[in-house]
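With one protein chain removed, the remaining protein chains of the complex are shown where they sit.
For chain A:
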Amino acid sequence: MDSADNMPGGFAGSETSSNYDQNEDPVLDNGENNPDVSYDVSETNSTTNKNENDEDNESNDEITVIPDIETRDSGASDTDIPAQHHQQAENEAKVEKNANLEPSDGRPPVPSRQILRNLASVDPEILAQASIGATENTLEPEYVVTDDLLQSKLNQLNAGFNNKSSQVQTLIRSATQNIRKTFNDIRTTVGALEHDYQIDWEFWANVVNDYESVVQNNSHALHSKIAAGIPKEVRGIVWQLVAQSKNYELEEFYLTLKSETSIHEKAIKRDLTRTSFYTAVDAVSKGEDLYNVIKAYSLFDPDVGYTQGMIFVAVPLIMNMTDSECFCLLVTMMKDYRLRDLFCPDMRGLHRQLYQFDRLLEQNSPLLYNHLVKQGIKSSMYASQWFLTFFAYKFPLEIVLRIYDIVITHGIEALLKFAVNLMLQNENKLLSLKFDKLLEFLKDHLFNRYVNDEFVDERRFSLRKRQGSSSSYYNLDSMVEDAMAIKVSMVDLAQFEREFDAIYASEKHRAEEIDELRHENGRLRHDIKALEHQFSVLNRDHVDIVQKMVDTKVMIPEIESENDDLQKAITQLRADLEELEAKMKAPSVSSSESTLDALKSPAIPQNIEEEIQRLLQVNAQEIEKCTELEEQLETLTVQDEELLEKLGKKRWWQR
């Protein structure tokens, strides 16, 4: 079949994420999504232990166990499930050794690789299932495509089976044998009981024993029997046989995964009781099984991990088989039914299916299609949950089981038939509604069309009402019949898918460009912010400087006048100095004392002045006294003369 078969060395698992994540390095992407995932190497080893050493494959092991970005890019590794892989499965010691060596090459352990390596050592085919290289190849299917979805699905599943190694084929065959035995057991026990309805045991035995020949030779009956619903007693058995899912090795692996811890545990636990079916599951004590299956899958396929739709998808399975069988069928559906595309991180499969739905709706009812477009309603707004949960989200289990009968035998493309049919059945109503009401109707009331007449007056949907009644609330037969009547051509679907791929690629490209521009824009905005900051800092500095300049200008005159004063003082001092120098040259003329005085005088000029003043004052006082005395003397002289005149006679001797 594809590319891969004879390529040694590639590691199928390494492509897991890149198939879905076209534009990003799967390793990085994976790291981002599951930052905490790390798988204990020792656990890995424990699962490898059951294999046997095989010297011949040594060299291949080396390559396989160090799967890498390099090999991936070479293209050789792509969807590669080499025959050697298969033998390697027996090569335990080597794998283990290499697994231990790997960290030493400096590469951090990549969770998806790790777990997938784990798988490889269990069974490379299982690993192939996880890798689901199918996506790359579906456009050129290697099986015969007919417009009969059931036939196409069988061809595809057979092609897949033939591509499996003979060892895995043997494993699946023996599991199938076992299922047949179970069928016969059920047939003997249940068949013996009285029933209010008839099971065509003969027919279902044929289906179980040789599905392919029933498809080839009795296609008409098969279609109508399946459309009428696979009897619930053998439903799980038929599903597993048709899907060729049961595989002991995978079941065993499930048992080991079951005991490991997943980073998604919390989220799964949180959502488990939040699904509308949980009460039904719990009623048959399958709650823990359901939890284990989902958890194990999240470990098995860490790139997909856990998505909220998964529980819904797994419920109908767990209700009809054991947990390990349920795990096998879930894995098969993920891979061979491309369910994985729906749940992978970019949900490409969902978008593809929505696109196909749009195109089919447009083909079948251009009027309705246009009405929805005009109302601004995109299919993703209401149909995402149909495809992600196989209609299990809002609609009751009885409907979902019937849908599963079709999906398992026809492939998930059949969901498109149900979806388109529901739209067409409600066409007139939908055409009469506007945005709000239209959305509401699309979400909750599409199945009203199939409520049995006897319930018609209580068309308001309520689980409780239904449960009380023995006859079916919905006319499921006509729902399935109508849906099957919708023509969905595989050729058209392939064409739509090509269109979608082109659109998706260009959109992704554009989104990347936009992202890049946004990134650039963010960077520039950042730069601008930084520049603005710088600018405002500079501006502040500028203002500061201007302020300082103004201050300085104010200070200049002050300083100038101060300067003037100092200048004057200097001049004065100079003059003083000169004077002193002149005085110092004079001493030769005067006496020694006066020289001394002259020398002293600069030191005590004020004292001298004071002294002079004082002396002058003293002098003045003296002069005054002197004058006074002179005046007194004069007066006395006058008095004396007067007295003399009076005493002239007496003083005879003077005469």
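The rule is short, and it goes like this: a contact is a pair of C-beta atoms (placed from the backbone, for glycine too) under 8 Å apart; a residue touches a chain by one contact, two chains touch by 3 or more; residues count from 1.
Methods note: contacts and distances are computed from a predicted model.
Peer 1: Considering the UniProt annotation of the chain absent from this complex, which name among "GTP-binding protein", "Vacuolar protein sorting-associated protein 21", "ADP-ribosylation factor-related protein 1" or "DNA repair protein RAD51 homolog 3" applies?
Peer 2: The UniProt record for the chain left out of view names it "Vacuolar protein sorting-associated protein 21".
Peer 1: Which listed residue (A:Glu440, A:Glu454 or A:Asp565) would be found touching the missing chain in the intact complex?
Peer 2: A:Glu440
Peer 1: Considering the complete complex, identify which of A:Arg525, A:Arg574 or A:Lys625 is in touch with the unshown chain.
Peer 2: Touching the chain that is not displayed is residue A:Arg525.
Peer 1: Which candidate, A:Gln151, A:Ser165, A:Thr275 or A:Asn320, sits in contact with the chain we can't see?
Peer 2: A:Thr275
Peer 1: Can you list where chain A touches the absent chain?
Peer 2: Counting only chain A, the missing chain is touched by 33, 267, 270-271, 273-276, 278, 307-309, 312, 343, 345-347, 378, 380-382, 384-385, 388-389, 393, 436, 439-440, 443, 518, 522-523, 525-526, 528-529, 532, 535-536.
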